[in-house]
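This is the structure, below, for whatever I ask next.
A single protein chain has been omitted; all remaining protein chains appear in their positions.
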Amino acid sequence: MNTTSQQSPSVVEVSVSGAPRRGPASRLVSRLGSGTLQTALTLVALFWMVPIIGLLLVSLRSEADNTNSGWWTVLLKPTEFTLDNYRTLVDNDVLVQSFLNTVYISVPSTLLVVGIGALAAYALVWMDFPGRDWIMVAVVGLLVLPIQAALIPISQLYGALGIFGSITGAILFHVAFGLPFAVFLLRNFFVNIPRDLLEAARMDGAGEWRIFRKVVLPVARPALASLAVFQFLWVWNDMLVALVFTSPDSAPLTVALRSQLRQFGTNIDVLASGAFLSMLVPLLVFFAFQRHFVQGVFAGSGK
Amino acid sequence: MTTTNDPKAADGATRGAGTPPGNPRSGPPDGSRPGWRRLFGPATLFLLPALLFLGVFLAYPAVYSVVRSFFDASGSQFVGLDNYARMFTDDRTLTAIRNTGIWVLVAPALVTGLGLVFAVLTERVRWATAFRVLLFMPMAISLFASGIIFRLVYDENPDRGVVNAAVVTVHDTFASPSEYPGARPRGEELAPDTTRGGFTTTRGYEPGETATLPLVGIRPTDVPEQAVQAADPEPVGDTIEGVVWLDVALGGEAGVIEDGENGMPRMTVDALQDGQTVASTTSGDDGRFTLTGLEPGEYEVHLAADNFTEPFRGLTWLGPTLITPVIISSWVWIMTGFAITFIAAGLAAIPRDALEAARVDGATEWQVFRKVTIPLLGPLLLVVFVTLMINVLKIFDLVFVIAPGSVQSEAGVIALQMWQVSFGAGGNQGLGSALVVLLLVLVLPIMYFNIRRFRRERS
Partner (left out) sequence: MSARTTLHHSRLLGGHRLLSGAAAALCLTLAATACGDGDSAASGADLDGQSLEIVGPWAGDEQKAFEEVLALFEEQTGATVSYSGAGDDLQTVLQTRIQGGDEPDVALIPQAGLIEHFADEGVLVPLSDEVVETLDQNMAGAWADIGSVDETPYGVYLKVANKSLVWYNDELFAETGAVPPETWEEFVELSENLADVGISPLSVAGADGWVLTDWFENVYLQTAGPEMYDQLAAHEIPWTDPSVEVALETLAEVWAEEQLMLGGGSGSLQTDFPTSVVNVYSDDPDAAMVVGADFIGGVVTASTNAAVGETARVFPFPSTGGEGDAVVVAGDAAVAMSDREATMELLRFLATDEAALEWAAIGGFVSPNKNLTADDYADPVLGQVAEQIVLAGDSVRFDLSDLQPAAFGATVGDGMWQTLQDFLSDPSDVEGTMERLEAEATRAYGN
C-alpha cells in the first residue's frame, strides 16, 4: 500500500540491523504481547460475562430465593439450584406452537431482507441511474424512523388488506424495517469490491444477474452472514410488532413468554429462564454463520 | 373512530422515496462506458422490491407522521404548529433532547471504538471465536431482559445488586463499619451535633454530676454481644459519670433504665469545653462511662460521630445523577457485540497481502493498523458508527426498563417520550408525531454527511 511503502526502507533497516530504535518496543509487545493480550482479553470476557452469569444463576433459583439474596450467594448454597423455572416454562404447551411461529416469522424475514437488500445495494453501487445518491440518503434517513411511528398507519393498511393477525403481516413489517440497515450496510460493503472483478466477469459476457450471483454474493459472504445473523436476532427477539400484528394462533415466543408474567411480581424467574431459552436459537445461528465469516476470509484473500 | 389519514399523505409517500428514477440517462462520467446506458432496466428490477417496502412501510408512515403532527390528539382538528410549540415548552421534552444529545455524542463512539479494539486484538488469539461469541451473547437477549439484568446489576441494595456488593466489599476492607449505625437519642438530653457530628448533650455537666443518655433506633439484637443490663451511674467527686443505653424495653418508660435494657458498650464518649475535647473515654459493657481528669467547670458530653456512621451501602446508581451513564453502559454492553461482529467481518475481508506487504516492509503493528487497516475498514466503520448513532436516537425500551419511575423524567430520551406520548395513557398521536418529526430532523446532519461522502466516492 502506498502509505506504508514510503517509510518502509528505514523501518526495514532498523529491524534487520536489530539496532533498537522503535523495534524493541514493538517486538516486546509482540512477544510479551500474546501472553498479556490473552490475559487482558480473558479478563474482558469474564467481566462481560458477569451479567449473563448473573442471569443464568437467577434463572436457576426460585423467585423467593432471588428476592432474599443476591444471585452470587447461590455459589455458596448450591442446594438452592433448581430447574423449576425452566420446567414451568416448558410445561406450557402453547410454547411449542409459538416456537414454531417464531421460526416461521424469523426465517422468511431474514432471507427476504438479505435478498432484497443485496439486490438493491448492488443496483445502488454498480448500476448507474439518476437519483441513486438520493435514494441512498433517503434510506439512511428512514433508518431513524421509530417502529412505533408506523404502527398506526400500517394497522390501517393491514385492516384494509385483511392481513391483520397473520404471520404474513408480521413478516412484511419486519422485512421493511430491516431493509434500511441492510441496504446501507451492503452498499458500503459492495463499494469496496474491486471494480476489476466485475469488469472481468462482464468481459466474459456475464449479465448483471450473473455477476450479482457469481461474483458479488460470494465475495460479500461475510457481510451477508453478519447481516443475516443480526436481522434474525432482531426479529427473533421482537415483541412489539408481534404483539400488535399477530393473533394468539400466530404469536411468537416472546409474546407467549410474556403471557407467563405475573401482573405485579418481580417476574425475574420467568424473565431469566425465558431469556435463556430464547437465546439458544440465536446463538446456534451465530455459531452456524461464524463459519461463513471465516470462509469469507478465504474468499476475499483468494482473489 | 376518526382517522386523519387523508389520501394526500399516501401520495406524498410514494413520491417521497419510492419513485423510480425517470429517464435512463448517462452523464458525462459514464459516457466512456456506453454499456451502462442499457442498465437502467435491470436497475429498476433490482431496486423495485426494496423501494416498494421502504415506500409503503417507512416513507408512508414518515409522511403520515408529518401530517399527523399538525392535528390534535383526536386527529380531527387541525392545530397548526401547536404540537411543536407544546413540545418545545415542555421540560420533559427538553430534558429528553439533552439526554439524547449526550447519548449520541458518547455511546456510538464508545461502542465503535471498543468494537474496533476487540476485533483487531482477537484476530491474534486462537479463541477469537469464543471471545466474539461471548461478547455477542448480550445481543441475543431481548432488550427487555437486558434491561431487567441491569436493574438487578445496579440495584442499590448491596444484598441484591452485584455492583454495590463489590463496591461495599472493597470499601469495608479499608474502613470498618461502626457499632451503632442509625442510633439516635431519645428525649431531650442529647441533640445532633452539627459541627462535629454525633450527638452532644443539650446542657452542661460539672464533675460530680451524672449523665444518663438514652438512645433508640437499634434493634436490641444488634447490640454487641458483650452488652449487659444497663446500670445507673453513681456520682463520684471529680469525674463525670454517665451511661449510654438502648432505651427500648417494650412498654417501658422513656429515659428510665429498666430491666432488659442493655448498655451500649464501646461507645466513644468525649467531654467538651468551649468546643474543645478535653477528655475522652469508652463505655463499658453496661454502658457506663467515666470522664476523668477534669478541672472544675462545665462540660458537655459528646458521643462521637464514628459511633453512628451509617454503613457504606454503595452508590445510588439508578438515582437522578448517574442514571444516564448507567443506561449508556448497559447499551454499550449490548451493542459491542454488534460492532465486533461487523468489524471482524470487515477485517476478514481485508486482503492478507496488503497487511503482509506492509509487515514485510517493516511497518510496526501500529503502523499497519493505522495506515492499512483503518483506511480499508473506513467505509465499514462508518456504517457501524452511523447505524449505532441512529440506533441511539431510537433507544427507548432500555431507558424505560432500567430507570426507576422516579427518575424517568431525568433519564428520558426523545424516542421514549414519543412512545409514552403516543401510546401511553394519554394516547396523543398528534404530539407523538411531532416528536417523530423531531427525530427525523435530528438525522438530517447524518444524511448531509452521507450525501457529501457519496459525492466524494463518485468523483
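Labels A and B are assigned to the chains in the order they are written; within every chain, residues are numbered from 1.
The definition used in the following text is that a contact is a pair of C-beta atoms (placed from the backbone, for glycine too) under 8 Å apart; a residue touches a chain by one contact, two chains touch by 3 or more.
Worth saying up front: this structure is predicted, and the values here are computed from it rather than measured.
Checked against the full complex, the one of A:Y158, A:F189 or A:F232 touching the unshown chain is A:Y158. Among A:S59, A:N85, A:N188 or A:T254, only A:T254 touches the chain that is left out of the view. Considering the full assembly, A:V241 is the residue among A:V58, A:V241 or A:M279 that touches the omitted chain.
Contact residues of chain B toward the unshown chain are 1-3, 73-74, 92, 142-145, 156, 182, 184, 186, 216-220, 222, 248, 250-251, 316, 318-319, 334-335, 387, 390-391, 394-398, 400-401, 404-409, 412, 415, 419-420, 423-428.
Counting over the whole complex, chain A has residues 63-64, 67-68, 146-148, 151-152, 155-160, 164-165, 177, 181, 234, 237-241, 243-244, 247-248, 251, 254, 258-266 touching the chain that is not drawn.
Keep this in mind: only the chains that are shown with their structure count from here on.
Centre-to-centre separation between chain A and chain B, using Cα means, comes to 25 Å.
On the chain B side of its complex with chain A, the touching residues are 3, 5, 16-17, 21-26, 30, 35-36, 39-40, 42-43, 46-47, 49-51, 53-54, 56-62, 64-65, 118, 121-122, 124-125, 129-146, 148-150, 152-153, 158-162, 165, 333, 336, 338, 341-342, 344-346, 348-354, 357-358, 361-368, 371-372, 375-376, 379-380, 382-383, 386-387, 390, 393-394, 396, 415, 418-419, 422-423, 429, 432-433, 436, 439-440, 442-444, 446-447, 450-451, 454-455, 457-458. The touching residues of chain A, when paired with chain B in their complex, are 1, 3-5, 7-8, 11-16, 22, 26, 29-30, 33-34, 37-38, 40-41, 44-45, 48-52, 54-55, 58, 67, 69-72, 116-117, 119-120, 122-124, 127-133, 135-154, 156-157, 172-173, 175-177, 179-181, 183-185, 188-189, 191-192, 202, 207-209, 212, 219, 222-223, 225-226, 229-230, 233, 237, 239, 254, 268, 271-272, 274-275, 278-279, 282-283, 286-287, 290, 293-294, 296-297, 300-301, 303.
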